[in-house]
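Encoded as C-alpha cells, the structure appears first; notes follow it.
Apart from one protein chain that is not included, each protein chain of the complex appears where it belongs.
== chain A ==
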Amino acid sequence: MGTVAAHGLRKSFGKVQALDGVTLDVPNGAFFVVLGPSGAGKTTTLRAIAGLEKLDAGSVRLDGRDATADTPAERDLAMVFQSYALYPRRTAYENIASPLRARRSSSSEIAAAVDRVASLLHIERLLQRRPAQLSGGEMQRVALARALVRSPRAFLMDEPLTNLDLKLRVEMRTELTRIHRSLGATFVYVTNDQVEALSMADQVAVLKEGKVQQVGTPTEVYERPANQWVAGFVGSPPISLLACHAEGDRLVGADGWTLPRPRWTTAEDGRALMLGLRAEDLSVEQRGDASLPGEVYGLEPLGDRTVVDVRVGTEILKVKARPTITGTPGERLQVTVDLDRAHLFDAGTGLSLSQAGR
C-alpha cells in the first residue's frame, strides 16, 4: 500500500508564497510526476509530504491516515534529494545501509539488501568509495540506492536526473521506469523537464508559483492543456500563440489573417482570444483550406525533423517539417493549420476554451 494525498498545502518563506494551496492525490503504485519550472514550489511540496517542512495550512494523508503531525521517520517514506545529500564521511555502502541501520536491521540483512540494490543499479564496484570519489551520475545512483534499499510506503524523488548529462539522463529515465514497474511502488517524482514528465509519468501535476495548474495523464496535459501557461510549458518546440478574436464563422488575427472558426469553440464574437498551435499540427508542405500566409524566418534542423520558423504578421510560428526541407529566409509560403487540434484560450484569464466541445 502507498497512497499519498496532500490537501491545501500552504507554506510561505517570509514574503514568498512557496505553496499556495497545493492539492495532490497520488494513487497506490503510480508514477506521479510534479512538473514545474524552477521556483514553482516542487521541492517544498516534496519536503512537506516528507515532513521536513512545517506547513502554514493543509494536511498530508498517507494510506488514508492523517500524517500531518508525524515525524519524517514515522511517515515511512524514502526521498532522493536534488543535491543527493550523501553523507560525506561515509562510504557508498554505509550511505545505502543507513536507512536499514536506523531501523535496526541485522548486519546480514543489511548486507543482503545492499547487495541486491547495488546490482539493481549496477554500482557494486562503487560501494567502498566515498561521495567525493564518485562522479555525478554515480552519486545519483547511490542516492537512488539509499532510497530503494527499503520498501517504504512511497518514494519521493526531487529532480534526480537533472544534474546528469543528456545521454545518462535518457538511460536513467528508462531504468527508473523499469524499476518502478518491477517494484510496483508509489513514486512521487519532481522534475522541471517536460520530456521526463511526459515519458515517465502515469499522471502529471503541473505546478506554477505554488499552485497546481492541471493534473492529468501526460496525454491529457499535452493534448488538452487547461490554460495557456500549461500549453506553453509542456511541449517542445513550444506551442505557438497568436492573438485573435472570433467574428461570425471566422477567427480574425490581430495581424489581419483569418481562419475558419473551429466548430468546437463557444467563444462569443469580439472576445480577445489566443490561438495555440503546436508545431506538429502545422505544415508547410500540405495544402488545406485553413492556412495562414507567412514567410520563412529561419530553419532549425534537428536530425529527425526540421523546425521551420515562419513569420506571420509580427509573430513567429514554429512548424514541424521533414528533415530534408529547404527554404531561404524571406521566402513566402502558406502554413496549413489542423484546426481540429488547435487550442483557444481566453486572452484575459488564460483559461482554455477548447475543453467543452471535445
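FYI, contacts are C-beta pairs under 8 Å (C-beta built on N, C-alpha and C of every residue); 3 or more make two chains touch, one makes a residue touch a chain; residues count from 1.
Here is the rule we go by: contacts and distances are computed from a predicted model.
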Report the protein name recorded by UniProt for the chain absent from the figure; options are "Multiple sugar transport system permease protein", "Protocatechuate 4,5-dioxygenase subunit alpha", "Urease accessory protein UreF" or "Tryptophan synthase beta chain".
"Multiple sugar transport system permease protein"
Out of A:Ala78, A:Ala92, A:Leu164 or A:Val212, which touches the unshown chain?
A:Ala78
Among the options A:Pro88, A:Gly256 or A:Gly303, which residue touches the chain absent from this view?
A:Pro88
Contact partner of the left-out chain, one of A:Leu19, A:Ala50, A:Ile123 or A:Leu275:
A:Ala50
Those residues of chain A which, in the complete complex, touch the missing chain:
47, 50-52, 71-73, 77-79, 81, 83, 85, 87-89, 98-99, 101-103, 146
